[in-house]
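Other chains dropped; remaining ones untouched in position.
In order of appearance the chains are A and B, and numbering begins at 1 in each one.
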Amino acid sequence: MVGGGRDAFIGAVHRIAARIDDQYELVAGAFSADPEKALASAADLGVARAYTSFADMAAREARRKDGIDAVAIVTPNHMHAPVAMQFLRRGIHVICDKPLTATLPEAKRLAKAAEASGVVFALTHNYTGYPMVRQAKAMVAAGELGEIRVVHVEYLQDWLTEAVTNKQAEWRTDPARSGVGGSTGDIGTHAFNLANFVTGLSLEALAADLSAFVPGRRVDDNGHVLMRFRGGAKGTLMCSQVAPGNENGLRLRVYGSKGGLEWAQEDPNYLWFTPFGQPKRLITRGGAGSGPEAGRVSRVPPGHPEGYLEGFATIYTEAARAIRAAKSGTPLPEGTTFPGLREGLEGVAFVDACARSSARNGAWVGLNL
Amino acid sequence: MVGGGRDAFIGAVHRIAARIDDQYELVAGAFSADPEKALASAADLGVARAYTSFADMAAREARRKDGIDAVAIVTPNHMHAPVAMQFLRRGIHVICDKPLTATLPEAKRLAKAAEASGVVFALTHNYTGYPMVRQAKAMVAAGELGEIRVVHVEYLQDWLTEAVTNKQAEWRTDPARSGVGGSTGDIGTHAFNLANFVTGLSLEALAADLSAFVPGRRVDDNGHVLMRFRGGAKGTLMCSQVAPGNENGLRLRVYGSKGGLEWAQEDPNYLWFTPFGQPKRLITRGGAGSGPEAGRVSRVPPGHPEGYLEGFATIYTEAARAIRAAKSGTPLPEGTTFPGLREGLEGVAFVDACARSSARNGAWVGLNL
């Protein structure tokens, strides 16, 4: 693991996620750019192979016989690319937090290099690990909604309603570390990825109106985006970090010519499905109407809620399947699905497009892929 | 009453709404453009003064000593103006279904004439009659949300998901009768009015992307609108008649620097309020936290739900207060609030602006008032 030392948030999440299905063991880490903190964090975690530099870690792990198979990158966004490059060029598989990078050119370079290297590259758009998100994707793919016409996705939070100065807020509102997008980069990318994942649609153009409501904020903290997809579907995307009463309000609604779906991250075990002209149905994870795509990423029976960590764990476990296949030269097990470079590129391109459109007063722009 | 004969939907709603608080008696009507149906409808309703022409009705009622005080206009949209003109120029007060008219020039002419006439003119944007909508407005006005930053309003239905040919669908999807807007005119105007009513904000510009998803449909059945308000707030408005699983999904969310509010028409007795940094609170109609603005338009204790008809009745009763004040030359009772010409003009201008923006590929346009 690179990053994720004391005071970090997402590193601990990755560690639990990696443990849940017993597919990973944490054996080495460069947990902080601050050497003292790096070593202290390793001691906290009982990790013997503690490094103070990620480059050093990559080099030395690559040389060990029992060196790591994969690295988890959980640094601020601007460090994703430099760190990943060190590992992938040595053939070490990469599991990287989102967004892929802080800038689009960087994302393109990284994607190119990663593809050339042949390593498995998983990007933790973790919401695609929720069983009912898999279920939704399967239902759309099976045509149960007919032709998709309208997609509404939103991710609303309130933690940046006022100016704050904790570690999380600090780097996430600093364009040098987070990239050009504030709310668009931090959560808008998740929303965009979720909509793409479930619908399978491809964006044609978007028109964005971004705002920084809190005085002094240097990145957007609220975004409203109109979307047009190839084939004629339309959509909206809203992201906000200044919407009081919302914690992690990621919500997706998809409407087609034959039915509609609704899903909300905060109540992830429920999927609402309305075949047009019939009563709304509540499909629960593992319950009646929940199919094999949800089942293969579930751990407990219906009515026993699985949560955020389990969905996150699924991304890790899917990646483990790919890594194992890569190591053994066997084909990827059927159904294995996890976000990677393409989703990463699209996410950074989405942030870039939002910024370009907003700068041009909401003009329609395409993804610069 | 003009319109509202056999097979009509909204006429019956108006009649019940008028009765609930015992402020009106239905004594005359031109219930249909079809003379036979007009008379049969009057007989059904036990209304003695049955007319086969609204012009005739206006003329003759104006001459009677016991002539009507007010007329309810519940015809298709394109007839609102011609009918209203007949009555208001004779000093008969008008309660008119929304939107005000089918076209903007017509709306302007009607508004001018109505103002000149001095009659009371109530437009049944009935959702503003819900007690918790009044409560929300009061809380925004009292500063409980701080400065408003973001407004999300939506009105989603599914009844036009497929091509349909009943009477309701027929005229509502015929531009000659409904006006240029389909979903924007029929329900978008309600959403727009609700957002304005609660926030007190004034629209600066909008950018719209309208669609007609169902083959052969001549008016929009889905609309996505970005909004900018004077003073810096931003918003989105979504309206759809092709969103399976939605019956009358009118939902408002308002976020400010100090708190957030959420309300949904289908569960109208609940208002969700989150003062930033405190737990979300469920304010129920008449319950703790529900103030006098909601109380003065409530009829039953908390926990006994009031619904659509009661909210509609409130518009009628507020209008009755105004009519009584007008007749007696006394001041309007404090707190009396109902939508009228201004709201009507804004609604038609909203539809017009959506159409203009959408025709120009989502360019920002203002209301042409």
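Just so we're on the same page, a residue touches a chain if its C-beta (ideal position, glycine included) is under 8 Å from a C-beta of that chain, and two chains touch if they have at least 3 such contacts.
Nothing here was measured: the structure is a model prediction, and the numbers come from that model.
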Per this structure file, total copies of the shared sequence (2 shown): 4
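Just so it is clear, only the chains that are shown with their structure count from here on.
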Distance from the mean Cα position of chain B to that of chain A, given in whole angstrom: 42
Residues of chain A that touch chain B when the two form their complex: 145, 149-150, 152, 158, 161-162, 207, 209, 211, 213, 222, 224, 226, 228, 234-236, 238, 240, 242-246, 253, 255-260, 262, 272-276, 280, 361-362, 364
